[in-house]
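Here the complex is missing one protein chain, while the rest keep their positions.
In order of appearance the chains are A, B, C and D, and numbering begins at 1 in each one.
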Amino acid sequence: MIKTVAYSKTQQISKIDPASISDYLKQGDLVWADINSPKDADYDILSEIFDFHPLAIEDCRSKFHLPKINDYKDYLFVVWHAIEDISPNHASDNKIKTVELDIFIGSNYLVTVHKKQIPYIDEIQQKVLDKPSMMKLGLDALLHDILDHLVDEYFLNVDRISNQIDTIEDVIFENASKQQIKNLFSLKHQLLFIRKIVAPERDIINVLSRSNSDIIGGQLHIYFLDIYDHLIRILDLVDTSRDVIGGAMDIYLSSVSNRLNEVMKKLTIVATIFMPLTLITGIYGMNFKHMPELDVPFFYYGTLIFMVMFAIGMFAYFKWKKWW
Amino acid sequence: MIKTVAYSKTQQISKIDPASISDYLKQGDLVWADINSPKDADYDILSEIFDFHPLAIEDCRSKFHLPKINDYKDYLFVVWHAIEDISPNHASDNKIKTVELDIFIGSNYLVTVHKKQIPYIDEIQQKVLDKPSMMKLGLDALLHDILDHLVDEYFLNVDRISNQIDTIEDVIFENASKQQIKNLFSLKHQLLFIRKIVAPERDIINVLSRSNSDIIGGQLHIYFLDIYDHLIRILDLVDTSRDVIGGAMDIYLSSVSNRLNEVMKKLTIVATIFMPLTLITGIYGMNFKHMPELDVPFFYYGTLIFMVMFAIGMFAYFKWKKWW
Amino acid sequence: MIKTVAYSKTQQISKIDPASISDYLKQGDLVWADINSPKDADYDILSEIFDFHPLAIEDCRSKFHLPKINDYKDYLFVVWHAIEDISPNHASDNKIKTVELDIFIGSNYLVTVHKKQIPYIDEIQQKVLDKPSMMKLGLDALLHDILDHLVDEYFLNVDRISNQIDTIEDVIFENASKQQIKNLFSLKHQLLFIRKIVAPERDIINVLSRSNSDIIGGQLHIYFLDIYDHLIRILDLVDTSRDVIGGAMDIYLSSVSNRLNEVMKKLTIVATIFMPLTLITGIYGMNFKHMPELDVPFFYYGTLIFMVMFAIGMFAYFKWKKWW
Amino acid sequence: MIKTVAYSKTQQISKIDPASISDYLKQGDLVWADINSPKDADYDILSEIFDFHPLAIEDCRSKFHLPKINDYKDYLFVVWHAIEDISPNHASDNKIKTVELDIFIGSNYLVTVHKKQIPYIDEIQQKVLDKPSMMKLGLDALLHDILDHLVDEYFLNVDRISNQIDTIEDVIFENASKQQIKNLFSLKHQLLFIRKIVAPERDIINVLSRSNSDIIGGQLHIYFLDIYDHLIRILDLVDTSRDVIGGAMDIYLSSVSNRLNEVMKKLTIVATIFMPLTLITGIYGMNFKHMPELDVPFFYYGTLIFMVMFAIGMFAYFKWKKWW
Partner (left out) sequence: MIKTVAYSKTQQISKIDPASISDYLKQGDLVWADINSPKDADYDILSEIFDFHPLAIEDCRSKFHLPKINDYKDYLFVVWHAIEDISPNHASDNKIKTVELDIFIGSNYLVTVHKKQIPYIDEIQQKVLDKPSMMKLGLDALLHDILDHLVDEYFLNVDRISNQIDTIEDVIFENASKQQIKNLFSLKHQLLFIRKIVAPERDIINVLSRSNSDIIGGQLHIYFLDIYDHLIRILDLVDTSRDVIGGAMDIYLSSVSNRLNEVMKKLTIVATIFMPLTLITGIYGMNFKHMPELDVPFFYYGTLIFMVMFAIGMFAYFKWKKWW
């Protein structure tokens, strides 16, 4: 599905038919074409109207690409990733997924291609229609606006993950369920995934904030540097969170070892108290004819008392040794 | 076995006899010689007809070389690796092996040398014969085509390994067999092996995509950059997969520790319940003359009931402590 | 709350009203405006009077920023962090926190913005009022003075942490409480946090010590290099301390393993001594009609003596094997 | 012991007396002096005849130096290491040792100094005497020949170590003896040792393959690059082998943990089966007057049958739980 807006020199903005894009381009109007969930026919516009390089179009078609930027002189081709919108009824599945957003930006056109809906793209297109002056600032400013928003979404997600990690970390020393450990590893996975996406995006922004061309104007450099700062902050938060996970796992493993120690101490105490007592009962359970103690009237009670005192003594000993 | 094709200026393509290569070269025709499983005599062509440097020929002869590129001014010498074709009847042995592919590319010749069959080489030679226009694009385009395909095969294999890892990871928290852990290490080996091969190949492609010579034409730079992107993606997937294996092993070890803990708790519970009970039976099994309880009619039943209640109580206690 | 001082060419210093800042600036006076816990209205001064870039002002408003430096030609914008002052009644909570200090420095003005009070800022402003000659050295010297002091506070804190680690390390081999291990991880967190802040600050100081502008005078380069040295020392101390923590954890884990070993040896000794003895009593507790030993008068005592000797012998054996 | 050969312009080669070296050098002959196991007097030749720098001579005298290259303008000073020849009767001690080989190469002389015999040096000197044309290629070619051979010996040794590691790795999952683990660590030591030697040698060769002087001729660059490739391969093999050792140790530790788990399960099974049975016998061993079961004729057999069935049932339960 292709939605296109054109902004004419006379400062009028309008939704236009994809078929008439080339007319508007010839007039020198600014054109933004957004291609959502493209069918095969939709890709033809890229080659036929815009005459983009076949390799770039192939990259649009392919399933998954790491973020990158290619400079085709007349236009820049950027592969970007947006956090996928999770509808409320899928909230239980909180794994982060991304939608690839392929961007072509030339001096008077911006083409965005994505296989799934990206809500912010629709939103900003609506905003542009409502307030044409936004487009007056140029397509590069529009691109900055889109990327800035998408980067903020990364930040929100990394922040959410970071909070989940902190929650688990707080209980991990006392007692952590198997599920929580599993969640910790899942969160680590997600952080690695975000790192993989954000690291090359930082490099792309670095290129954009230095590019000297008529595609990205010099007045935008400081704005792209601002996105660059945000990406650095995200990467920093990702790395800190991974450190925290590593530390939490160390705590967990040391607490598992500790608990094993505790369990074994308890077992040793039980064995050390009951085995001698059982031995005593065994001795007086022997059937020797000549066992004078057996005939002593209160020896039975004496034995019982001794056994109780022995048990109390051993227990006190272990208590004193801080084993219990 | 040497198969050679020549593409004349008059745009005719034909299989030619290796002996006549030098005639075609003199005419300025484009010549592609593919040497498969060479015998000693076959190497002579490299020195006698093409006059390649002895060191390069020695590299062709030797058993194993990491990928590299050497620039001998008149021609480039590239050592590449192709994933070895695994015939169906060897499917059980799924270790990745590579075939070394040595490539000489000059301005009007391409020589490929490999010790085992590489199916795609045969395929493309057949394609060229069927469709001479492919050769018109130049030997550098042909080289690009070959390398592009071989890189895609790496991708398929790394993807397959990555899926196998995910499968093992899914079960590793619950229960992993010794064999699965072994497989995990074997997959890690394979990833390390691919990394070792692909990393220098990335550097080779980087050189090719920048070379300013009449061997690799400038119009191919963007195409080699595309291969470069693919190799980056492969390395990225390899690194991610290794991270996943590392995480999976951590999960595995933590679950082994956990299970040991569980086993020891069970043992402690069994000992803590049965040792006191056995002690009681021991006490009433003693042969003291004066043991008044023994004469009390229902003391036996009382003792049994006490023992059952003690066992239930202890069990409830451990249940409450979440040890069971 | 805004406190402003102006230093006129006639070398008079005075507290001035924020509203009259622009007048003083026009006269070419040196102005230092300190904005503490700013309300929304306070930010307007930044844009209206000083005309700072909106992105920089947004950075001031936002909650948390890693240290950075931005060069806006007319002025430098520095994000710095000061160790938060911990009042005595919060001494129990010894986690390190920082207050963000945003600094704008132009050729004749210095603006400092912070959301919480930084005691040293108040102190130095008072000093400047008491001794106007301090301001004569220039605003860059004033900035150096502030940063130098804040860096020293980092040093004190890292030193304190380092001492706490040493204290824990001393006891960790013998016996470490769960709380101490937790503290160790908490200290590691704090070190990581400081590292995250100090590393970019080092880069900022590096930029300041090389900048060739009329904002930071060349005669201050050697002084900023001195701060640079201090930051290097702090980072070095942080890294050494993290190494020490790593080593301490290794010691701890090895001592936990060792103690488990000790516990298991004790259990094995107890079982190995009492099980055979219990077996002997079991044998003579059997009810066979024909058990001649039972009738031998002193066999009972003999059995007891044998049991004691067996126990002593076993114990001596384990003692000799260094198990006890 | 000094062995010297001189190669005159008239293409004659001859063994010469060390005392006459300076005469030959003055005639412009090519001189190769090999000093084996030098005594103090032998070092004098270095200073008196060749006038080498005192620091370089001191390096020759000292016990151990990492490989390095020093450029003294008139000559290059190279510290190299050769694998020490292990005589068959020391075969049991298979630790790798190296002999330091100090090399001085000037435009018309080559001086090699080593404290122990290096067989290949003798061999090549004999070869040169047999076939003077070898020397015609120049002393730099001679140096290349020596280094090339010594590097190949590293390769053989690393390959041997790598095979030993693979052998141990194959058994490590099932059962590894203490000795095998020790060997694994010893092999790791040796790899680290080789790495330490080979890494700076790679840098030396890199320098030689780029040097633009009349000492190392430009036509040899490609040959030194070939040695460089070999050293890269050796380092790669060393690193791969270390990874394999790391993986093998992980497997070993996880299998030790696993086996501990197995042992504890067995112990738990034994305790869980026998403790309840012993309790039953304890109950019917009590001496209560009123125990009606004791009088029931076949209760004894019933109890035995119950005990056997209980044991079988428990065992089946553990079997089902895959504990046995």
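Here, contacts are C-beta pairs under 8 Å (C-beta built on N, C-alpha and C of every residue); 3 or more make two chains touch, one makes a residue touch a chain.
Quick caveat: nothing in here was measured; it's all calculated off a predicted structure.
Peer 1: Where does the absent chain make contact, in terms of the chains shown?
Peer 2: Within the full complex, the chain not displayed touches C, D.
Peer 1: Looking at D:18, D:217 or D:285, which residue reaches the missing chain?
Peer 2: D:285
Peer 1: Please pick, from C:108, C:278 or C:303, the residue that touches the omitted chain in the full complex.
Peer 2: That would be C:278, which touches the missing chain.
Peer 1: Across the whole complex, list the residues on chain C that are touched by the chain not included here.
Peer 2: 173, 222-223, 225-226, 229, 232-233, 236, 240, 243-244, 247, 250-251, 254-255, 257-258, 260-261, 264-265, 267-268, 271-272, 275-276, 278-279, 282-283, 285-291
Peer 1: May I ask you to list the residues on chain D that touch the chain which is not drawn?
Peer 2: Given the touch definition above, chain D has residues 53, 55, 65-66, 68, 70, 72, 178, 181-182, 185, 188-189, 192, 196, 249, 252-253, 256-257, 259-260, 263-264, 266-267, 270-271, 274-275, 277-278, 280-282, 284-287, 291, 293-295, 297-300, 303-304, 307 touching the missing chain.
Throughout what follows, only the chains that are shown with their structure count from here on.
Peer 1: Counting one step per pair of touching chains, how far is chain C from chain A at the shortest?
Peer 2: Between chain A and chain C, the shortest chain-hopping route counts 1.
Peer 1: Over half of the interface residue numbers used by both chain B and chain D, so same, or under half, so different?
Peer 2: Different: when the shared numbers are divided by all numbers used, the fraction is under half.
Peer 1: When the C-alpha atoms of chain A and chain B are each averaged to a single point, how far apart are the two points in Å?
Peer 2: A distance of 26 Å separates the two centres.
Peer 1: Using CA atom averages as chain centres, what separation in Å is found between chain A and chain D?
Peer 2: It comes to 43 Å between the two C-alpha centres.
Peer 1: By residue number and range, which residues of chain B touch two or more other chains?
Peer 2: Residues 257, 260, 264, 267, 271, 275, 278, 282, 285-287, 291.
Peer 1: Draw the chains as dots and join the ones that touch; what shape do you get: line, ring, star, complete or other?
Peer 2: Drawn as a graph, the chains make an open path, so a line.
Peer 1: Which of the chains touch, listed as pairs?
Peer 2: Listed by label, chains in contact pair as A-B, A-C, B-D.
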